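Quick one: the structure is below, and I'll ask about it shortly.
Heads up, one of the protein chains got dropped from this complex, but the rest are sitting where they should.
Entry: chain A
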């Protein structure tokens, strides 16, 4: 490990590895540090993502793809269900992919290394080196030994538990209505349908969130739950999940256990400082409705890595320059997740009976002929009561379609 780099990336998740890869490809000297002793372990993810989005970043390899799916069935509390298909996305070749993130995350770090980044595990950043309010590197601990490593730019991609931002004075603490509390089992059960994802909604079974079944092949599936932090009704996520599994899969065998908090805040208002950018869960760049974060983290990593290289080339590491990254984010995916935050807030007011009415309506529509956004609008339009509940976001939905 050198004592100085152009760019230090903290955290080797999807955001960090793609940021390191991008900056290294553009000729920067890059250090990528990961506090865990194994990249990607333990997982805190249901491992579902979009095939066409993933292909924008990397070649898809069977070593990290467990399953490819084209249908998700949404189950409302009153047991009505409707299906969403990848055809509805209107995107050619779209499929839902269930990843093996242990292998996937390592693969991304591998790509960063291949691009020329120095990568180290069991190496947490414990503090920032700051001078006159500017970030000039990190204090890290490498296999128990403290070191100061300087850099022109630090990219904080340190996940939901991010401390890098807070060390630089950006308060990223989430309040309880801005985080999903998640628990998941990797389940073996021969009755699991391996050809579709299942989503269960309802205030009784998963308040402010949902239960998912994402099949992974070999009679296994990630079965998990996310509940909104302020809606737990005195029960933990795992208690809701255990009840669900006991009812649906009494013979389930548990091959893996995962927990996690998923940011659902719509993203940070400020994600840069002098010499610092934040990306991925650290910048709260996750979809508040679905909890999806992998692809958002990869996009953010790419934007931050590219901006870092441009800043190095320009010799300008100021907050002013680095805000290019934030501007790009805000105009693109940032817009989507802020909109989805508003939709989620409106959705949170739905009672179980609203969900049932919607499900019955959707089940009666020829959804296959719709694009997803059109389907949502069509369903809302047919229900005045619900349209009223969604009035604050109705125009956002319409705008999203245009």
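The rule we apply is simple: a contact is a pair of C-beta atoms (placed from the backbone, for glycine too) under 8 Å apart; a residue touches a chain by one contact, two chains touch by 3 or more; residues count from 1.
Just so we're on the same page, contacts and distances are computed from a predicted model.
The chain absent from the displayed complex carries the UniProt protein name "4Fe-4S dicluster protein", chosen from "ABC transporter permease", "4Fe-4S dicluster protein", "Oxidoreductase" or "Hydrogenase iron-sulfur subunit". Set against the missing chain, the residues A:137, A:215 or A:261 yield one that touches it, A:261. In the complete complex, the residue from A:44, A:75, A:216 or A:302 that touches the missing chain is A:44.
Summary of contacts with the chain left out: across A:179, A:221, A:337 or A:361, the touching residue is A:179.
Among A:170, A:187, A:237 or A:283, only A:237 touches the chain left out of the display. Seen from chain A, the chain kept out of the figure touches residues 35-37, 42, 44, 122, 124, 159-163, 166, 172-176, 179, 181-183, 229-230, 232, 236-239, 257-261, 263.
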